[in-house]
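As you look at this complex, bear in mind that one protein chain is not there, while each of the others sits in place.
What follows is chain A.
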């Protein structure tokens, strides 16, 4: 099957959606399908052979953070060319409702279109204003995928209709087989995420730390992620700062080893999460997970069966739960065991098969993808110049 995937965000900037697309493309290629990914990227960035650049992305504030997006004539032309040259059986657009490549591809294509909705924002004013403009493009999508039940609910609220839920995939084996690092072991808490982004929740964890460190004198915190380290520990008493270790940005291998090594992985995110892939990765690596009770997290953790939940933004609840977990190896082993059974549904084997099933379902009764020659009236009157082309 020839599959075209459209990535809305810059390929050179790391992010959940980009990683998901990379893993999906590589999984499909391993299964023998022809895959081409259209993604915004700087012209000098080295790209894997299956990625086609859609030009440079422009940083604009969108959706609460600065996103690097594509729009304008040049991008639209590149989308059309990609569609024309690709000869795809199906195209898979990610984030079709964001003002970027996804939406452009939706405009420009016709035929079987699958779309994955990653974000789940509460209804925004921009969405309401854009609804009549979006609708003609979105109604071309033959199959919608939401990454979680929560994302599906917001999608149905915003745009009506329905979607199937297929979670994001994780290479479970990669995390399960990672070797623990001795210096990261021994009563350690782990945190991975941007340090300076408050919604990742590090400040909440910092508020809980004094209590945790007082109750567990041997405990340490390992933090992996970009950001200002001094500012992050500013609220912490001087003598405790030595027990927080910053690892900076870590490679994928080190991330897996870190998750294998820590006793408890803490995810204190305060909002804006639609899935929580990091939790699945932590579960795959066999870490006991302690997460805030966001809808998306509760769902990934099977309502608290595969990991512990605490009330969002409640530092005391976080401290209490962390102290209990650190002091109870039996409970941690139980969570580990349940977690490793639970993550099987997130493995690429399962997720990839489901996504392929969607592709096959939409291509069953339809022609292949083509550029949408919206010649409209002219074509119908027989006056279009490029009519003979197809």
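The criterion applied here is as follows: a contact is a pair of C-beta atoms (placed from the backbone, for glycine too) under 8 Å apart; a residue touches a chain by one contact, two chains touch by 3 or more; residues count from 1.
Just so it is clear, contacts and distances are computed from a predicted model.
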| item | value |
| --- | --- |
| Options "ABC transporter permease", "Membrane protein", "Ethanolamine utilization protein EutJ" or "Multiple sugar transport system substrate-binding protein": UniProt name of the undisplayed chain | "Membrane protein" |
| Full-complex contact with the absent chain, from A:14, A:48, A:87 or A:136 | A:136 |
| Of A:147, A:163 or A:279, the residue in touch with the unshown chain | A:163 |
| Missing-chain contacts mapped onto chain A | 110, 112, 135-136, 139-140, 142-144, 160-164, 344, 349-350, 353-354, 357-358, 360-362, 364-366, 374, 376-377, 380 |
